[in-house]
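Every protein chain but one is kept in place in this view of the complex.
Just so it is clear, A and B label the chains in written order, and each chain counts residues from 1 on its own.
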Amino acid sequence: MSNSSVLVIGAGVTGITVAQRLVENNIKVYLIEKESYIGGQALSYGCKGVNSCNDCSVCLLQRKIKDTEGYFSHVLFKANSEIEEVIRKEKNFEITLRKTIPFIDPDKCQGCGLCEKLCPSSAISISHPQSIPQVYSLSKEQCLNFQNKECYICLNSCPFGAISFNHKVEKETLSNISAIVLATGFEPWDPKLKVEYGYGVNKNVITATELEKQIYIKGFVFRPSDKERAKKIAIIQCVGSRDRSTDSPNCSRVCCAYGMKMARFLKERDSEVEVSIFYIDIQPFGKEFTKFFTKSKDDYNIKYIKSIPSQISEDQKGKLKIKYEDSQRETIKEEYFDLAVLSITMNPDKKFEKLSENLDIWVKDSGFCENPNSMQTIKTNQREIFAAGACQGPKDIAECIANAENAALEVILFLRTLNNKVAKNEEQKEKREKLLCLKERK
Amino acid sequence: MPQRKKIGIFLCSCGDTISKAVNFKKIIDYFKSFKEVKLIEENSFLCKPETLFNFKKKIKDNNLSGLIVVACSPQLKGTFFKKAVEEAGLNFNLLSLVNLREQCAMVYKEKESSTKSAIDSIASALRRIKLQLPIASKTVKIEQNTLVIGGGIAGLQTAINLSKLGHLVVLLERESFLGGNININSVSLIKYDHNNINLKEVVNKKIEEVNNNSQIQIFTQAELIKLEGSVGNFKATIEIKDKDRKKEIKNLNVGSVVLATGCQKFFPSEKYGINLSSQIISQTQLQGLINSGNDSFKGISSICFVSGIICDDQRLKGDELLKQVLFLTTNYKIQIYIICKNVYVAEDGLEEIYQQAREKGIIFLKYDQKKPEIKLRTSTNKIEVSLYDPLLGKDFYDEGKELVISCDLLVLEEEIIPAPGTKKLSEILQISCDEEGFYQQKNISLQPVFTNRKGIFVVGACRGLKNVIQTLDDSGMVSLEIHNLLKEKLVKYNLDRAIVDDDKCTLCLTCLRTCPHKAIQLDQDEELNQVKIKINDLACEGCGICVSQCPASALNLSKYEDDQIIAEIAVQMT
Partner (left out) sequence: MNLKNKNEFIPQIVVLCCENSAYRAADMAATLGLSYPEIIKIIPFPCIGRVDERHILHALENGADGVMVMGCLEGSCKFLDGDVRTKKKIVYLKKTLVEIGIGDARVEFLHIAPNMGAKFLELVTEMNKKIKELGPLF
């Protein structure tokens, strides 16, 4: 038990939950993450409540991240790292990591913000306002150094020596890895594939993630074309799901919940805003679903239109024309909106395909991780490799947490069978007592 | 209250971030004249190892009895500084953290404002720290076993997981057999999904595993009738019926409780306005017919399913429905109509099954606002369902243009409601339920498996969750949570919980009723022969709600005492 370790790939909500549990059980954990910060995709989401909670579970991630303060010093966190090579040995893996160190090294950055203040071309900003660790990143496009004007102000003033303009790539080999947990998560589907909606061309067609950004940074919803407040908003479900024309036939599971909560949120913030949801079939979710659905129709006056738009076009003033079939009256309707929000589905993370090849993991047609036995979703075709969270398919945050915990349990049991150790030695008992004191129980 | 005389104030400039925005010199000049301030100094980065070493040394050398660290947000470095201070020999409650970075230096545009705010914050912290006392710790012995109530798939999986982690489990089942709904409802002849998992086989395997496990003690025909105590030391009273219907009472001491009581299907005749008959049946009854064999469908050439009338939530019904119809179409020559509002496809593989069902000739008709009407036409002995199909019917609002489906057998969906006894059990255990009667009130902090009481967990369908795969994930989570709680026989904790002053307490029981975690109980004090308020330290979460509700101010929370808050709250901007 003392020599072997577990590699957790991905530090989103799933990865950090697994890491926390393993650390609590005295298991050595390497947590690797391709970005500089933990939190993954859900870090960009904002709370969907105004005065009352709409159960979006984004705060669960916030709490998990806050909890990391108590145990993160025991996790071997490798930011900006990816897997380069996997060698399978007799009883364990030997894994080589490739770390691309950003210009501001997050391992050394303490988040003091001095560089941001001193930078003459505003090339430095905080990586993510909600991230932990709070580290800064340098944008090549705005940095004077990369425009043939020498400037070393940040480099010279950083008290931690965290800045370097050399593109450093480090390799590190981890050995004695007894188990691997895949927690690579998802990335949003590319809405440009739904050509009819004109994403990327029509400025006022945005994705749900971009709407989130608007809300937590600006605090209100606006049309990107002219920064005016959006008064009539359309939320379009099933973009990239249940759609054979884009070769994505499966239901995305979490978008109905997401779209409905987002609609509620928009109405609660501003009751004068008109919100319409275009859908195929509403998929139920959470607790007290019938009540939630009825309330959103009756009390909030959200319009539910059982039709998927065939086209969205934008005029010069930025007004969107959405064409759809009004199935109630069998007519083609054209309605004008200020803003269209696309509820896009989830794709597996783009690095997952290569990773699955490296590790010899089966994947489904959709690209997500396959589980050979549907009763044990956290297992893969390889005995030592486990998968949790959205890398297996679309999942919401609460589901990912429960899934991650289950994966952690299986890893713990797996390691026990490997080591057959029943007797606990004194060293582990001591470590456990220390951990109990560190973890703040509130 | 003893006044602290030796307080140290350590200012962290965080490189330049804080010191550029706040006038440190003014702050130091202001405070160094205070008689209780033994030392006040500026540091560049307090969190750096070298600085930290000196910091700890200064605490020891100056024999400081109180400490104010003026730096970044306690949310970022709170635990870090507390640990450092403890290592220097000072109790963690003698440390006060002032958030000068995020709530002062970064948010005020003018240096004058930020300095004023800084001086006020530090002065407030100074007034408060003089009233803060060291908080001791205590060790308590706990029971390391778990009571699992419910022998269905959720309970079985939790018991198995816990036993694998080395714990002892007592499993209670109300019926005389294990397996729960999956065994009763027997979705057995239909393969679970495209991966062909037979749920009944899965459950039977788990029953076998549990029966052969020496760490799991099973009581069938057993129910929980009373639960006292709190996390780590619950006292459970169980009533067991033996073969002669005689009742036996058993008392158990357990460390935690898991509720896995499941759900039930209920046919709401009142809501439909229809009674079940030989031609109008429920989904469960249909399953029974399927299980009985080939002759069940003699003379039936068409079956119509209607769903979505009484409930929008199609989980646990929608996917069973798809599998039932696929089975029927494959094995019988029956025309099947499905009249529904929304098709449930949100599980793995269901979209494919939906596609297959349509390819095999099953007709799906979706209605929207107007609910379908059901009539029995006695002349033909067929059931007629009339609905407005928006895709076919023109002039939607015209009468007489409805579509009428005629069938031999009508199958109506049931409601999924909590299992019988859920309400009673929630009262025995003092845990809150949601509006549909399932456990766990609607609060995001309770997701996924917690209840308002520490040490009591909920798994599976009884929490309103209607998905077998998620139930298994929940079981894993609960096992790890319990493992964390009950790992050690002796649990050490800080005495920063609510404390009652018996002299002031009038036994009005307001605290007992308002504590959301039910951590406050009435206790018989043997020595004084009187009843007293007892706060269970392990169950108390330190929220302070009871403290603010107590009319006699008899309760206090060590880290957030009234006089401390009042000392800090005064504003004195110079």
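Points to keep in mind about this one:
Definition applied: a residue touches a chain if its C-beta (ideal position, glycine included) is under 8 Å from a C-beta of that chain, and two chains touch if they have at least 3 such contacts.
A quick note: this is a predicted structure, and the numbers were derived from the prediction, not measured.
Across B:S65, B:S121, B:Q283 or B:S426, the residue that sits in touch with the chain not pictured is B:S121.
In the complete complex, the residue from A:Y216, A:Y300 or A:F414 that touches the missing chain is A:Y216. If you put the missing chain back, the residues of chain A touching it would be 46-47, 49-53, 55, 58-59, 62-63, 66, 126, 129-130, 134, 216-219, 442. Touch with the hidden chain on the side of chain B covers residues 73-75, 99, 101-103, 106-109, 113, 116-117, 120-121, 124, 432, 441-446, 452, 514, 516-517, 541-545, 547-549, 557, 559-560, 562, 565-566, 568-573.
FYI, only the chains that are shown with their structure count from here on.
A straight line joining the Cα centres of chain A and chain B is 23 Å long.
Taken in their complex, chain A has these residues touching chain B: 21, 24-25, 53, 55, 57, 59-60, 66, 69-70, 110, 112-114, 117, 132, 134, 159, 242, 249-251, 253, 256, 281-284, 287-291, 293-294, 306, 327-330, 373-378, 393, 398-399, 401-403, 405-410, 412-413, 432-433, 436-438, 440-442.
Of all residues in chain B, only 14-17, 20, 44-45, 47, 75-76, 78-80, 83, 161, 164-165, 192-193, 195, 197, 202, 311-315, 342-348, 350-352, 355, 366, 368, 390-391, 394, 396, 434-436, 438, 440, 442-444, 447-449, 463-464, 469-470, 472-477, 479-481, 483-484, 487-488, 491-493, 541-542 touch chain A in the complex they form.
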